[in-house]
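Apart from one protein chain that is not included, each protein chain of the complex appears where it belongs.
On to chain A.
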Amino acid sequence: MNNRLETFVKENRKAFDIMEPSADLWAKIEQDLDHKKKKKPVKLYLWMSAAAAVVVVFGLVWLYVGKLQNKDLEIADVSASYAKKEVHFTGLITEKRDSLAIFASANPELYKKFTADLRKLDEDYEKLKAELPTSPNQTFVVKAMVKNREIQLQLLKQQLLIINQVDDYKRVNQI
């Protein structure tokens, strides 16, 4: 008996929810939602554009470096067999140069002259290398480059021989 009101309300609950919100309320909520959504993408776009900028910069750097590397055409790109030869010669050249350097201490004058000759050949080699990417006949240039190395090697051999002879001569004279 005490809860007659409660029971009545429970039984007639729907009769109490009879008021209606304005018809345009959803439009307002939708507008708010659009507004909120727009805000987020702005942040997102900022992030994305920053990331895109980084990608673009890296891409440009990569392309630039790639171009530089392309300019630096190697012998191997033209002919594998010549490249092998060249590597072989270069190895021998370094070896001989090291030996020459050892003898050099005894004959500094001579060594200076020898290195000047070698430097001239080296300069020629670099010139050829620079010509290689643009040359219409790359095989020809490569041949010249390998020939240059061969000459360097021959020269070194002779230089070593001379230095050896000079050393021998000096030793004999000392005795």
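Simple rule for what comes next: a residue touches a chain if its C-beta (ideal position, glycine included) is under 8 Å from a C-beta of that chain, and two chains touch if they have at least 3 such contacts; residues count from 1.
One rule holds for everything that comes next: contacts and distances are computed from a predicted model.
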item	value
Omitted chain (choose from "RNA polymerase sigma-70 factor, ECF subfamily", "Acyl-CoA dehydrogenase", "Nucleoside-binding protein" or "ABC transporter permease") - UniProt protein name	"RNA polymerase sigma-70 factor, ECF subfamily"
Residue among A:Leu5, A:Ile102 or A:Ala116 that touches the chain left out of view	A:Leu5
Sole contact to the chain not displayed, among A:Glu30, A:Glu74 or A:Glu126	A:Glu30
Where the unshown chain meets chain A, residue by residue	1-2, 4-6, 8-9, 12-13, 15-22, 25-26, 28-30, 32-33, 36-37
